[in-house]
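Note that one protein chain is taken out, while the other chains of the complex remain in position.
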C-alpha cells in the first residue's frame, strides 16, 4: 500500500475534498468552515473529516439548524475579510436559506459596482438513488445555474474534487460546490469504484469553467456532470464493444459553462446526448442543447437527445426511483437510437 | 363610457384579477386570501383591491412579514379543506419561503400517493423596467418551472388574467400565478395601453396549459410570455410594415407547457425567436428551443434565436437596466436577422 | 392525575410503538450486513427511530381525536402511531409497497394520512407552519379540532419556528407546539445550538403559555398537554411545551455516535421512559406481571402482523412513478 501511495496515491472523493480544505486552511488563516455536523461528525458526507481536530472549534464551527443565519453570517464574514466555507447539508434544503444565497451572496459584488467581494464557498450534497425520498435526493444544479452571480462547480472524480475545491476557496467570487453522495466513496453508500482515484498530495488547482473530456470518441458526444459521468462512462464501455465510440464530456461547472468545449465536441461527433440527474425541463439539458443549436446547428446529423430525471418529485420506493433515474442502460439505448436513426 | 362598458367592458389587468378572486370567493366559501398589505391597501399591485370591504378580515387576511409562516399556513389550511390564495408580494422574495413552496406545497400530493390535495394559489408580482434594482425586478419563472408539482401561470392580458385566475382557484393543484407589474394597468406605472382590455363581467375559465396565438404570422414565430408579449406585438407591427409577418405565441403557462402549440407554429413558420425577460441561461428560452429541436428539427430553416435578459443581476440605473431588457427594437432586429440569414 | 385506564392505555401505546420500531430496525439491517449499504435491503434510505421519545408522543396524543391535525418530523413513527395511524399501512409504506400509506411514494419521512389528519416533513421546523394552517382552517370552518406540531429542540433555532408560533399566537389559533428536547441534533448538542436553556422560555416572545416538562415522564407530559389541548380547543390560542426526552439510539440507524460517550448511552437506557413507567405501574399495583407480559405479547403480535403485511405486499409498478404529479 505504502508503495502504491508514493506511486499514485488513491483517495476517495470525500478525503480529496477534506484534504483540499485542510491545505487551504493551512495556507490561509482567514479560511474557516461552518455548518451542521461538520465538526466532531466530520460532515454527514465526510467532506470536513478531521478538520476540527486539526484547526479547532474557532475555525471549524458546528452551527445550529439556522441556514439563513449561518449562510448569511458567511456572507457578512466574507465582507469583513474572512473566506468562509459553509455547508448546506443537502441541496434539497436550499429553500430555507435561498434568499441569503441568491439575493445577497450572489448579488452584492455586482450591486456594489465591484467595490465589494464575497469569497464564500457553499458546499452541498446532491443526488439520489438510495431511497431517501423527495426531500433528500435532488440535484437542483439547473436551478442555481439560472441565477447570475454564483459559480456552480460539480466534480465527478476525486482528482477534480480536490483541484476544484482549491480553486473554489481561492476564488474571490461566491462558489456553490455540489458533491454527489454517490461519488464520495463513503463506506455506507453503494460502492462505486470511480469514487476512489489517484490524487496528488500537494495542493493543485483545477480551473473553474473548463470542461473535461473524460473519454474520447467520434460517434456521439455525451454531455453530463457528477455521478452521471460515471454512468456515461459505463455506457460508453458497453457501446465501444458494439463499435460505437462515445465521447464523454464532463462539464465540471455549469457557471461558467464551457460552451466552446461542448460545441467543439459536437462539431466532431455530430451527435449529442445530454444526461442529467436533475429534473428534465427548464434546466441543464435544455441549456446544453440550446448551446449546440446556437453554436453547431449545421453540424448536427440528428436532433440532440436528453436522458434526464423526469419532471416528477423523487419517489421513495426503490423500483419507482430507479425507474426514474438515468442509468448506463438508458444512456446506451439513447446513444444507439441516435446513431442508428 | 357606459355604452362602451355594456358593449365591451374595459378593465385593467389588476381589476380583472381582483374581480375573478371576488367572484370565486362569492361562489366558494372556502376561498380566502392572505398576504402582506392585501387588505386595506388592496395589494401593492391592486390584485386584491376591494376584497376586504366585501369579505371582511376573516377571509382577507393581512399577514406579518412571515412568508414561510403564512405560505406554510396556506398549505396546511388547504390540507384541511380551504382553498387559500397567498400573495408573495414580489417573486424576488421567494428565497425566504421557498421550502414551503417547493418541498411542501408542490410535493405533498405526489408524496401522499395522491391521497391528499393542496389547492393553493400563490400570486406574485414580477418584472422590472422601472429601476427597482436587483431584488425587486426579477421574473424567475424559469426557476419555478424547473420544479415539478406546481402549475406556472403567466397572463399577459386582462382577459387572460381573469380567466386564468378563475381556473387557478378552481384547480385542485398548487398554482403559481405571476402577474407583471407592467401589465396591471396601475396608475403609478408607465402607461401600457394593452394593460386595459375587454373583460366579460360573468366568471369564465381560461384553461391552464393552452398557449394562445396573439398574432398570426407565416415568416417567424415569437414565443414568449407576460409583458414581452406586448413588446413582441409592437415588434410584429413594425415588421409587418416591412413585409415580415410574425406569429406571436403567448405560452400563458410554463407548466403545463403547451409543447404542441410551439411545435405546430414553428412547423408553419420554420423560424423561432424566444423572448424572455427572465435570465437567459438555464431557463425558459432553452426549454422552448429544445422543445422545437425535439419536435420540429427538420422544419427549421435556421437555428432558433433567443432575446432574453442577460445573465447579470438587474442594475438600478435606468440606462443600465434598459440596456439589458428586451424591447420591441431588439426583438424586431432578431427577427430580421433570422429571416434574412 | 390520569385514571388507571388511561395509564394502562399509555403503557400499551408506548409498548406497541417501541416494538414496532424495533421490528423496523431489524428489517432495516437486513441486506445491510456485513457491509452497510444504505440503499440495500427491504428498508432502504435514512431511518430515524424514536426509541426513548415515546412519552412525548403518547402523553400528548391521548388528548387528541383523529380529526385533530398532527404534523411531525423526520422522526415521525411514535407520533404517527400514537395519533392512530394504521400500523399496517405505516409498515408497508416504510417497506415501499403499493399497500403503503402513500403507495410507496412518500417513505418514512413523508407520511401523509387522511384518516388521522397526519403529516410530516423531513425539513427541520417546516412542519410547524403547516400546523398553523390546519388550525386556521378549523377556525374558519367552525370546527373545534386543534393542531399539534411536534419538533425537535434543534428545530427551535430555525426561522420557521419563530414565524409559525408568532402567527398562531397573533391569530389566536388552536395549536399545541411540542418541542421534543432529546438534547441532540444529530451530533450537535443543545448547548451548541440554543442560546437559552429551555425553549419553553421562548413562549414569552409570543405572549403564550410556555411549559417545561423536565422529565421524560408520560404522565407529566399528559398533564401538561391536557391543559394546552383544552386551551386550544376552547379557542384560547396556542401553547409551547418542551419535553426533556431521550434519544436512545443514533440520529439515524448506522450513526456511529462518536459524539456520545458509552456512559451517556448507558444512563439513557437506565432511565428508559417505558421501563420506568412500567415499573411504577407494577409498584402501584396497577399492572400485574402477567398483564404486563400480555401487553408486550399482544403488541408484538400486532407488530408482527403489520410487518408481515408489509413484506408480503407487492411493490408498486415502476411506471407509477411517472403519474400523480397533478390531481
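Which chain is which? They are A, B and C, in the order written, and residues in each are numbered from 1.
The working rule: a residue touches a chain if its C-beta (ideal position, glycine included) is under 8 Å from a C-beta of that chain, and two chains touch if they have at least 3 such contacts.
Just so we're clear, the structure is a prediction, and the values are computed from it rather than from any experiment.
Listed residues C:53, C:158 or C:257: the one in touch with the omitted chain is C:158.
Contact with the chain that does not appear here is found for just one residue of B:11, B:51, B:96 or B:195, B:96.
Shown as candidates are A:13, A:100, A:156 or A:224; the residue that touches the absent chain is A:100.
Think of the hidden chain as still there; on chain B it touches residues 36-37, 39-41, 44, 62-66, 68-69, 92-93, 95-96, 129-136, 187-191, 310-313, 315-324.
What chain A contributes to its contact with the hidden chain is residues 30, 32, 58-59, 63-64, 66, 68-82, 84, 99-100, 103-104, 107-117, 148-149, 151, 172-173. Touching the omitted chain from chain C are residues 157-163, 165-166, 169-170, 192-196, 201-202, 204-208.
The criterion applied here is as follows: only the chains that are shown with their structure count from here on.
The central chain of the assembly on a C-alpha centroid basis is A. Among the remaining chains, B is positioned farthest from chain C, on the basis of C-alpha centroids. Our note on geometry: chain A versus chain B, Cα centroid distance of 32 Å, whole angstroms.
Rounded to whole angstrom, the centroid-to-centroid distance between chain B and chain C, based on C-alpha atoms, equals 41 Å.
Counting partner chains per residue, chain B shows two or more touched chains at residues 68, 99-100, 103, 107, 110-111, 148-149.
Shared interface positions of chain C, defined as residues touching 2 or more other chains, are 100, 102, 104-106, 110, 121, 123, 126, 159-160, 324-325.
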